[in-house]
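Below you'll find the structure, written out as structure tokens, and then a few comments.
Note that one protein chain is taken out, while the other chains of the complex remain in position.
After this line comes chain A, so read on.
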Amino acid sequence: MSLLEVKDLKVRVEEREILHGLSLTVNPGEVHAIMGPNGSGKSTLSHVIAGKPGYEVTGGQILFRGEDLLEMEPNERAAKGVFLAFQYPVEIPGVTTWNFLHAALNAQRKARGEDEMSSPAFLKKVREVAKSLNVPQDMLKRGVNVGFSGGEKKRNEILQMALFEPAVCILDEMDSGLDIDALRIAADGVNALRSPERAMVVITHYQRLLNYIVPDYVHVMSKGRVVKSGGKELALELEESGYTQFEDAA
């Protein structure tokens, strides 16, 4: 069974159709890259998979391990293993990062019927994960993303992904705002999470990221549809010729 199956998805935002029948099948162990020009609907797709309010699905379906994902509350999806690393992570003043992560992790565990993790056990775990991603410990004590640099915010997203160990990771432009070293560390973190059970959907504008996270498939999105799919060489091709060749296809 596929892990994630998007079938002929049609989505409207404020009376305007943004996705016009998009399909995508992701199997366990696979890494998919989605590329496409600004405004083509990449973030919209990721938001709809995660269950963000404000989007109206007018057609098609999304299955997660064969179950109807669109019927589930967003926190239920999270507990089942859907993780979205946001293009623009938000700030939550007054709530320390490790507090937030502990509350979130336990909410997920509880929803899955697992025991909650005690403070000491959690602290140990989060420290290990932070260390492996080169995230400074004091970032955990600060308010969630408050005053973080763009790169730090992105690293915090990867940290959460490593901590929650989700089944499907959707990474929306995780490379934007990262310097070369940070990019390599973040990509290493993502690669470390690659496993035969887990799948990744990596949204990016730049082929450079795909040198670090080598995808199994590359999809080109334009105007709310997938207009071309191929292997990792498709990304190189795009780098050469740009998106114009696909504009007509859409």
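Please note the rule applied: a contact is a pair of C-beta atoms (placed from the backbone, for glycine too) under 8 Å apart; a residue touches a chain by one contact, two chains touch by 3 or more; residues count from 1.
One rule holds in what follows: contacts and distances are computed from a predicted model.
Per UniProt, the protein behind the absent chain is "Fe-S cluster assembly protein SufB"; the candidates were "Putative glutamine transport system permease protein GlnP", "Fe-S cluster assembly protein SufB", "Protein GlxC" or "Transketolase". Residue in contact with the omitted chain (choice from A:119, A:149, A:191 or A:241): A:119. From the set A:103, A:121 or A:192, the residue in touch with the chain omitted from the display is A:103, counting the whole complex. Note that of A:28, A:74 or A:151, the residue touching the chain absent from this view is A:74. Residue-wise, the contact with the chain that is not shown comes from A:93, picked out of A:66, A:93 or A:196.
Looking at chain A, the residues touching the absent chain are 50-54, 73-75, 78-79, 83-84, 86, 89-96, 98-108, 111, 119, 143, 160, 164.
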